[in-house]
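Starting off with a structure, shown below.
Right, chain A next:
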Amino acid sequence: MLNDYVLTIISNIGMISLIALSAYLLLVTGQISFGQQAFFGISAYAGAIATTLWGWPFWLALIFGSGLAGLAAGFIGLLTLRISGMYFSIATLAFAEMIRLSLFKLTYQIEIDGELVGPNGAEGFGEIRWIFDHDISVLEYTLLIYAVLMVVLVGMVLLERSRLGMIFRMLGSDALLTRAQGLNPVRYKITAAVIAGFIAGLGGTLYAHSFTYIEPQIFNVMLGVHSLAYGLIGGLGTVLGPLIGVAIDIGFLESIRIFQGYRMIVFGGLVAVMLIFMPRGILDEARVYWIKAVARRWFNA
Partner candidate 1 sequence: MLKVENIVTRYGAIEALKGMSLEAQHGEVTCLLGPNGAGKTTTMFTIAGILSSHSGSITLDGNDLTHQSAPAIVRTGIALVPENRLVFPEMSVADNLAAGAYCRPRSEKTAIDQDLAQVFDRFPPLRKRREQLSGTLSGGEQQMLAIGRALMARPKILMMDEPSLGLAPLIVDEIFKIIQQLNQEGVTILLVEQNARMALKVAHKLYLLEQGAVTFEGSPTEMQQDELIQRAYLGVGAD
Partner candidate 2 sequence: MTDFVQNCIDGLMFGSGYALLALGFTLVFGVMKRLNLSFGPSIMLGAYAGTWVYLNFSDNAWLVALATVIATIAVGIYVERLCFRAIRRDSTIASMVSSFAIWMQLEEVAMHLLPERTYPFPAFFTTTTIEFGPFYARSEHITMLLLTLLLLVLLHVFLFRTRPGLALRLVSDNPLASAYMGINNSNILFLAFALVSVLGGLAGFLILSADTQVTPFFGLWATFKGLIAMMLGGMGSLPGAILGGLLLGIVEANAFWYGGAVIRDLSAYLLLFVMLIVRPGGLIGQKIVAEQRAADERV
């Protein structure tokens, strides 16, 4: 039952969830980013280079790739501090496209065992063989992906309950009011950007090693909008929101044959309709609050 095909879908859900969570975190702080795919891509390339060209152990490559992504995100966060709303969104879009186009120019190849390996511009970066070289099965790698995802989820749940998390939500609700409370939005915006970039980065390195081949075209605007849409559909009230969004898209739409080739039509329409009737998703803050209240009453009874 758990054949490779199903496992592939499950691992995809896991990795895409990471970039969805990344976009979600920024959404919660009130910033709509069309560009998280840039950090996904930076980490994919960096992590893959680390294992394939430099022979680093996987965990180190993961940290390296994600760290680089987080740093890049922080840098962009710094640059875009003074702009918000539509301008910020378009700026993230521009940045992401700049990264994607730069990857077309990235050629860094080393000869290993008589073959040239490494990113080669438009021809992509293949032979990312770490999993195979270390005899890791699809199942084991899927478990690894979900282990990472679990850690991130736990982290984000803790974040949600922490003061930092509350400040993030405050920023998203009313930036002016936050400033009036004596809190400097600068630190928090950048912190959010770095964390979000790091999370997207985790997904990126995992992705590169799972697919063993990456090319610039993968990290395009479509990926970015999808990551955004997952949170918008699933709900911005809880970390489960983006996960639900991913499950609906990859788990449901991708798998059901009727939708083959019509996925975008359905998904795009779904997003538009959600924005009309439930702009903050299925599990928005109000609904989550209600669910918690009901649960609390149940347990107290």
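Regarding candidate selection, all candidates are chains of the complex that A comes from, given by their letters.
By definition in this document, a contact is a pair of C-beta atoms (placed from the backbone, for glycine too) under 8 Å apart; a residue touches a chain by one contact, two chains touch by 3 or more; residues count from 1.
Quantities reported herein were computed from a predicted structural model and do not represent experimental measurements.
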| item | value |
| --- | --- |
| Touching candidate - 1 or 2 - for chain A as found in this complex | 2 |
| Complex contacts: residues of chain A adjacent to candidate 2 | 27, 30, 32, 34, 79-80, 82-91, 94-95, 97-98, 101-102, 104-105, 172-173, 175-176, 221-222, 225, 228-229, 232, 261-265, 267-269, 271-272, 275-276, 279-280 |
